[in-house]
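Note that one protein chain is taken out, while the other chains of the complex remain in position.
Take a look at chain A:
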Amino acid sequence: MSSAIKQGQWAILLWPYLLTTSIPLDCRDEQGGLSRCPSISQEKLLDRVIQHAELIYRVSEESCSLFEEMFIPFPLQLQRNQAGYPCITKALPIPSSKSEIQQISDKWLLHSVLMLVQSWIEPLVYLQTTLNRYDGVPDMLLNKTKWVSDKLMSLEQGVVVLIKKMLDEGLMTTTYSEQGLFQDDGQPEMLEYVMRDYTLLSCFKKDAHKMEILLKLLKCRQNDIHSCA
């Protein structure tokens, strides 16, 4: 746990670095014009995307633990097995074993990642607003969720660029919309809502891990498809 906190703090310290890494992800080639930012190689881009995913996973893990400590009564806490509640993304066709992952193509990998990322952008924004209304919520938790939310958006952009580079497909990034799937109900202190938020956090943690693994496997495949057993 303490090492996770250390890593999270390290992640937050690296914020400016991540910002710089995210900037090239932002740039798009304009039609008929020279691109304003230097183009980045595919490997480097993939590395940075993977770093993003790693950091997002670590920070989300810490946020989940913090929330659990503060607001969840002990009997309802997820045990070490961490078998969580049904997640919003369970419907997504994400491969769930290594053998499965090895069988799907790069395209599907990237698209899976993108799907995951895009499906979490809005819930995280919602989570930010709802966490603000908790009584005695520590600032660190709010900062982390905010950070994760922002990083997720830049990750999305990076994956889009990656897809474009690797697969040569042009895709649109999700537009940020005020209206979301989640209704902003009052009375966040009721256990039901607390459990809902808790579920959100733990599911996101899991999905962040999924993103990380998928991207890493993709990277391995890029380097040497045979050694990635």
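Of note:
In this text, a residue touches a chain if its C-beta (ideal position, glycine included) is under 8 Å from a C-beta of that chain, and two chains touch if they have at least 3 such contacts; residues count from 1.
Assume contacts and distances are computed from a predicted model.
Its record in UniProt calls the unshown chain "Prolactin receptor", which is the match among "Vacuolar protein-sorting-associated protein 36", "BAF factor", "Prolactin receptor" or "Phospholipid-transporting ATPase". Of the listed positions A:Ile5, A:Ile40, A:Met115 or A:Cys220, the one in contact with the omitted chain in the full complex is A:Cys220.
Of the residues in chain A, those that touch the hidden partner chain are 3-4, 50, 54, 57-58, 61, 80-84, 86, 90, 94, 96-99, 206, 209-210, 213, 216-217, 219-220, 227-229.
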